[in-house]
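Shown here: the complex without one of its protein chains, the others still in place.
Up next, chain A:
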Amino acid sequence: MSGTYLGMPAFPKAAAVSTQQPTLRGNLTHATHTIREKRARAVGELADWSRLRAAGAAIKKRTLRHLDRYLEQVEERVTAAGGTVHWARDAAEAQRLVIDLVRATGESEVVKVKSMATQEIELNNALEEAGISAYETDLAELIVQLGDDLPSHILVPAIHRNRAEVRDIFRRQMGRWGRPAPEGLTEDPAELAEAARLHLREKFLKARVGISGANFVVADTGTLCVVESEGNGRMCLTLPETLISVVGIEKVVPSWQDLEVFLQLLPRSSTAERMNPYTSTWTGTTDEDGPREFHLVLLDNGRTDTLADTVGRQALRCIRCSACLNVCPVYERAGGHAYGSPYPGPIGAILTPQLRGTGTELDASLPYASSLCGACYEVCPVAIDIPEVLVHLRERVVEGGPATVRGQRTTLRPASGHAAERAAMRAATWALDHPGALRAGQRLAARSRRLVPRRLPGPGAGWTRSRDIPDIPPESFRDWWRRERGAGTADGPTGGEHGSDGSERGKGGAV
């Protein structure tokens, strides 16, 4: 009952379809604009926001620089507190570990806390293949799972659904997996929430194994922390006998004191709340209270490779708040599914091509899924310069170059399908490095300006399908300048080479 991201089309193809879906567009515009404005107000309340943001970035940067040391500390403290730590190199290894741990309990059903790491490794599909039913208990994840759908937002996975769609999914699907939706369920939010509450209550009381992620892992005490709104997470973290937490290795913070910064940054950036309703923390196991067995699966899955890249590593600071999605004009119009990954929006466009590589057409298209407007960087609570990383990854796509893949330094070849563009860019650089050639091109364009068709062929068709092209002027600026102000020496057809600048300069400008 879960979808997969495998084999999805490249971003422009997916977005060409999703931008033309009026219900999806309406749902997304309404939701993103509402939360965008609420976030701005919540952040505006704090006079020291920019200092908090700088502190958040600094703590993450420093922790990532010494990640090896902090991870060993986590292992030591979690073990000392009665937990067991497992290391997973990639998604397959993490899936196998979790399946084995669940099988060891003899159970075939698990309840899940909303978790990005388990979405990333498509854990539910793997469990299903192993004969284990995993029930999502976050309301929005439940909507997605019951709808046989994929999440389209980090914080609000069912953001693409409106109330009427949610009602239909509940009516149609709840009975297949447990307690059916009440008779005559309407689209009233309170009724929908009550239907979910009744359906989930049954799962909480029956479940003997819980699976979670974590927002933070505190190294000096070995404490895990989950931040949520509904309380369903806390049910899964406390009621089952066995708890398995799958956590990306970048989630570590050195000490409890660091939570002071992140527990302010995260709720205000994500749900626009001063404080989230439920913050659960646990350290190993405690006699007579909560799970008797606790397993921490530390997930790499491309994170160490990402850490090796001096520009790209800042993506690992991400605390999954979603502020960049909510403010992104591209996300708002394309929707989350177009990004083909559980990490959509601007952060997904820099995280996915690093975690998965740029080998597929989809992953190679993600760094281009941005107009580089910079709104994401402006709202990011840990100051990830997303546009900088996007351009850096575009370079990796078209030029190739050094990268770390599964721990090995390697030189990537450029992605296929960019040969014509590469040739055009090189030709453009050549022409632009020869002002005489530029001038000749401008004069040719001016002479044939009446011949330019309203609809261009080739790559230009993408422009003229929706936009008129500007009239080409009869004379370029440089020709006007030369005619009006008279330059020194004329360029040859390819003039303006090294050392010729003195003669190209016009009259000296002194005030």
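For the reader, a short list of remarks on this structure follows.
Note that a residue touches a chain if its C-beta (ideal position, glycine included) is under 8 Å from a C-beta of that chain, and two chains touch if they have at least 3 such contacts; residues count from 1.
Keep in mind that, in the parts below, contacts and distances are computed from a predicted model.
Note on the omitted subunit: UniProt lists it as "Fe-S oxidoreductase", one of the names in "Succinate dehydrogenase cytochrome b-556 subunit", "Triphosphoribosyl-dephospho-CoA synthase", "Fe-S oxidoreductase" or "Autoinducer 2 import system permease protein LsrC".
From the set A:Ala81, A:Leu198 or A:Val391, the residue in touch with the chain omitted from the display is A:Val391, counting the whole complex. Although one chain is not shown, part of chain A still touches it, namely residues 11-12, 15-16, 19-20, 310, 329-330, 333-334, 367-375, 377-378, 388, 391, 393-399, 421-422, 425-426, 428-429, 432-433, 435, 438, 442, 445, 459-460, 462-463, 465-470, 472-473, 475-478, 480-482, 485, 487, 491, 496, 498, 500-501, 504-511.
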